[in-house]
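Only a single protein chain was left out; the remaining protein chains are all shown in position.
Right, subunit A next:
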């Protein structure tokens, strides 16, 4: 007590306390402790990062925390402090530009945030204060205030609903701005609160703020004079979230529980953790190499300088005496400043502009995904969504695809197919008649030869009609009802032609509609009573006592209802695995057969059970449930314990089969992904049989695929314990799939060359056994065996997975050897964990709400779009950015190498070879635009060909263009060209009289010739690499060359008044007046590009050739096509050309 008070005095250390106590309306309570106005944060939302005062320092600090910026700052400072060859402007200007642009962008964004914050914070709300309403700015709301909200207003903070203008104590809310779900949700007032809020004396005890939007536990103590305080439980259905909007309700009153930055919306605001792409890691590795090159260059030059100076007469020739100050300087200090000077001279090798260009490429490039009309889905009127542009190129590197089944591979659009009552099959005839389909007339039930007793039939159908959380939507009624308790999953209203049903899961609607076909219609729920119209068109009424919610762990749900006659019944439906152990074993056998047959046909099956509760049983269950619901801590666990206790000893009455159709082009997409060398893993919570048949339907498993099963069933063995059997099976499969398989060359067509395809199946229980074996030591061995098997299988199916297990699997694969790039795709809340875990997370804008989309990196409307996203966009982005990175390093290497070589000819005196303007402009103007255009527009292979030939994706697998080999190639090319530029001009200058009037050229002419060759060579090198010349490429490539020439004339054509020296005056024009200079420029450009041209000729062609392949060949993607495309271009004949390929 004292301690708590102390804590509060010391700044309200709330974290240690598990719950907070709120005094409604700040009214002290008669009970317990004295009224302590506890300190909570105010209701100000601060999403902005800066204020006017701290913007400059804070923003600069943030920017210079980036290693690259910091490096350039250091270089700049060195230039300012130390006497260096180039003026600070050369590196200061680009840095200043980058920093300013970033600062302006961030400042603008922050300005918008300030504006938005102010709009929210200054919004006037009505607060009840001592018997009157007061208008207050939203930011002044304190925890405990009673707030009034009218229709269409957003809630200013998280509120507990106390009073609603609606009769039944409900209100409707839309959370579109929170999670994108635009349907209306029902929220409830706390039961039994006083109608007169002024008289209400209550405290609320609730948990500390936490970000989960769908979880809330609390307890409300209501104090009445002369009475025991009443206790009411609070759940998410009582909590109105800040950011949500009140709908269809005139006004409500609520008490603020979480304010400001502690609201769930604000807690959710914190961004996701940054994912870094493999390319970025490569860039950093290359940067390190270049940093080493830079430092070693500087060291070499410094050393040489002092070696050279030690020779007699060289240090200080009479014509170049040192000042007194220089003579006095300490030798080591001089060496150090010389080292720094060299660093500055060569620092252009690591260009500032690369970061800018890469960022720009990513940012602009991602628009092509949003713009792509192939991703537009006319059903939902939406296209693709890019949440982060940092991962564009990662889409071209995916090795493992983890996909959810329901809603992703399948449409999540359920259709009732058949049911089985007491062991007899009932099949509703669809449009096509089958052998075992039976005729029926509307509304009349249709049976097999034998049929179950009338009583059982009706019981089963009543169960279907009662055991659900579906709500009826009256056609035309404005007040759209939504499901009563939305589970963990999100909901979207599902509209029906005749009668609208709204439910949290499409299965339930399918079942209710199924029952309708057999004559039992669910009419709706009205004040706790469910109405059913039976076959005789009589209305039956049931009082709904309890709903035992569905959750993915229990995999079942139940309702407890009371019939008119007073009987209490429990109906339960759920997955067979969760129902079978809870019913009488003898009933199971009759139904199991049907369930399994249905499952193999790819249907989702549910079993229905029922139980009659005696009065005592019900009383016990009722008490247990009420107690558990009031619990503040571990409420979930307690509830589940009660659920489990109630749902026992039931009798099985039947099973249902619901079909979930495959997504459009699911099979083609999966085939393409596999053809592209990706391993597809299906992670689903569904049962094995259903999932397996979906896999067959998607052609993930083929007829010839040998399935390796590692499930609870295969683990059952008479002789061995589970653990041992697991090990034995792992060993066996490992032998089969890994050791006996022919060795495959890395990177080449694995699935095609292997004779035998393997598919692997594992279930959740086995997986947890595998991940957490009793003996710690086995864990790593098991995992590696498992991973090796999986790596050699074409497809892996993991069924019965909990959401967390999905993430676990992704994590395991992600961290396995070679750290492959993983992609997760899913549509529901249960996929969020795996979407967040994988390198690339893809959300499908499906039926199960927007959670997956919100947490994804990219969102697409349909599964079929994945193919183009990966095979075309991913491939192109990867090639583009990889080329961009390599090219940047290359062009700066051959830019700086001549400068380095020149040091050997100028006594290592840090004399720059190029003029400062050229040094600065090289990366900013002369060579930046062509590569940017290339990296946005290049299509080295046409998009259609990429889509037709999935195998092309393999060519860039494993970061193929950014490995050390290509890097070495580019580096060698850069060195070769650098040497050529420098020494070519050096030999020309052995006689500097290059003009026909006998006049000589000086050092700036030398540098300008080298620079001209350089600019032309690197630009033409890019032109050689460009396979896709749009008008933009033409414009930019020829434009920047023209700009260079124009700029050089301009720069050398005027005496610039602000310059202290006019060293470039007419140098360029004079250079052009010399025939020799022209000739040397031409030959050096050609000679530097010669190896490139030869390589292009000898390299195997990609685009043009693969275009010739016949579609049939390319679809197989077999050895034939890869062989033919491997033919070098030279071997293609003249006759190839005579058949022009369009």
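Observations
We take it that a residue touches a chain if its C-beta (ideal position, glycine included) is under 8 Å from a C-beta of that chain, and two chains touch if they have at least 3 such contacts; residues count from 1.
Just so we're on the same page, contacts and distances are computed from a predicted model.
When the unshown chain is looked up in UniProt, the name that turns up among "Cell cycle control protein", "Peptidase S26 domain-containing protein", "AP-2 complex subunit alpha" or "Exportin-4" is "Cell cycle control protein". Screening A:65, A:132 or A:373 for touch with the missing chain picks out A:373.
Within the full complex, the residue among A:214, A:306, A:976 or A:1065 touching the omitted chain is A:1065.
Interface note for the absent chain: among A:101, A:292, A:972 or A:1097, the touching residue is A:1097.
In the complete complex, the residue from A:100, A:165, A:296 or A:314 that touches the missing chain is A:314. When the full complex is taken into account, the listed residue touching the unshown chain is A:984, out of A:209, A:351 or A:984. Hidden from this view is one chain, which touches subunit A at 85, 312-314, 317-324, 367-368, 370-373, 375-376, 381-383, 876, 905-907, 909-912, 937, 939, 943, 984, 986-1007, 1026-1032, 1055, 1060-1062, 1065-1066, 1070, 1074-1076, 1079-1080, 1083, 1086-1087, 1090, 1093-1094, 1096-1097, 1103-1104, 1129-1134, 1136-1137, 1140-1142.
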